[in-house]
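Every protein chain but one is kept in place in this view of the complex.
Showing chain A:
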């Protein structure tokens, strides 16, 4: 065809033209996004929040770290997990299971609207009525039911006062009030959740300046903030990284100021490379594996002996050193060393010591009850970097006890959890727990209480349940801790989960910033950071 060459030229030109338009378009947005570099923001790593920034509907760390900075609750936790009043003037117990909450004067949302007791009650009811992801935090409140429109345990007395009545006494309930699910929201949030979540109006130390999805979010000090978490910087820019390696390289090059998770590839070297700007400390993340009692050979007295044998067969110190380069801390209890009330010398925790002789002995005793058949499997999700330690642990078990032990990978976390919650999983499986609020009870009740939500092994021991109830009714947090530690003595006998180690917080900061303190929650206290 005679036309062909002209047509082609036209076609080529158009294609090129489109390409150029696309390029120049994105070039513009790129420039405006990066234009804020002139401000002296602290550059911190982050990940794209998975939900609009509604506190009770945020259950992952990417959104959580922003939510904690742009909202305030009744109380807040300091770096050590100690509790301080934030919006609450006082939280007075009235009787065993009621509290009277009085708010401080002068608190407003970022737009100047006064925060009242009604805001708290409405927000909490709204979270339950709409089945938000963190709605289970309201379970203890009288009248809670999945999807309930309003809970009768919440009563507004006046603008500054409301009362909370619980179903049963729970000593650590006031401690939970610093968790994000309990943050108050203004009325407009309940009318248009996703719109509000994009442009939140909170009462926290910071307010959201801009949020470029999948790229970054910037928060700047909120001049209406009334609390003690006073920002010491001009703002925080959270840069979202899909891979920690990229973030780490940016930290080394000085393009990132604070990193709260060092990539595996740098575990061996980061403390040398960062010097005294590196952080490596135990955190409130507990790792274990669970062997349900329903599995053949793992029930009753036989199962108890076998669990103890398995526990003695694992060399935790060696695995944490060899596999994790010292970025895990061998477990000494079922909670975490960063929590108030932690005791590293609970009676019976020697079951966590590596002792091959004792392991063989206990295993032989169990074999006398009923000889072991089949193989020991440890299931894990292959997308979480667990293979190395699982292999090390099953090797250790195989070599010590002389049984067939293998790791059983699932393609991803969700397929593992499906089989766990469906109770169709065979053998042992990986379990873990991260604290929502700094209380030992949070590590014990939800995991090992009879019928509790995350009791994946269906553990049930009336003595332990009694201790939980006793601790919940304790007069002071110190008493509660003492009882929780007694309850753990029972767990060390039964081993409903085999404790492995605590994940360490591994982090670092650049030379542009000072006062980077990592809290019990693994995150820097962003408001304390100063940038020069």
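Here are some notes:
By our rule, a residue touches a chain if its C-beta (ideal position, glycine included) is under 8 Å from a C-beta of that chain, and two chains touch if they have at least 3 such contacts; residues count from 1.
Going forward, contacts and distances are computed from a predicted model.
Not shown: a single chain whose UniProt protein name, out of "ABC-type peptide transport system, permease component", "Carbohydrate ABC transporter substrate-binding protein", "Exporter of polyketide antibiotics" or "NADH-quinone oxidoreductase subunit A", is "ABC-type peptide transport system, permease component".
Residue-wise, the contact with the chain that is not shown comes from A:246, picked out of A:246, A:278, A:388 or A:406. Considering the full assembly, A:132 is the residue among A:97, A:132, A:358 or A:386 that touches the omitted chain. Which of A:55, A:73, A:153 or A:197 touches the hidden chain is settled by the complete complex: it is A:197.
Contact with the omitted chain, checked across A:96, A:296 or A:412, is made by A:412.
The chain omitted from view is touched by exactly one of A:98, A:118, A:161 or A:212, namely A:212.
By the touch rule set out above, chain A reaches the unshown chain at residues 1, 3-5, 7-8, 11-12, 15, 19, 22-23, 25-27, 29-31, 33-34, 48-52, 59-60, 130-133, 135-136, 146-147, 194, 197, 212-216, 239-243, 245-247, 249-250, 252-253, 255, 383, 410-415, 417-418, 421, 432-434, 446, 453-454.
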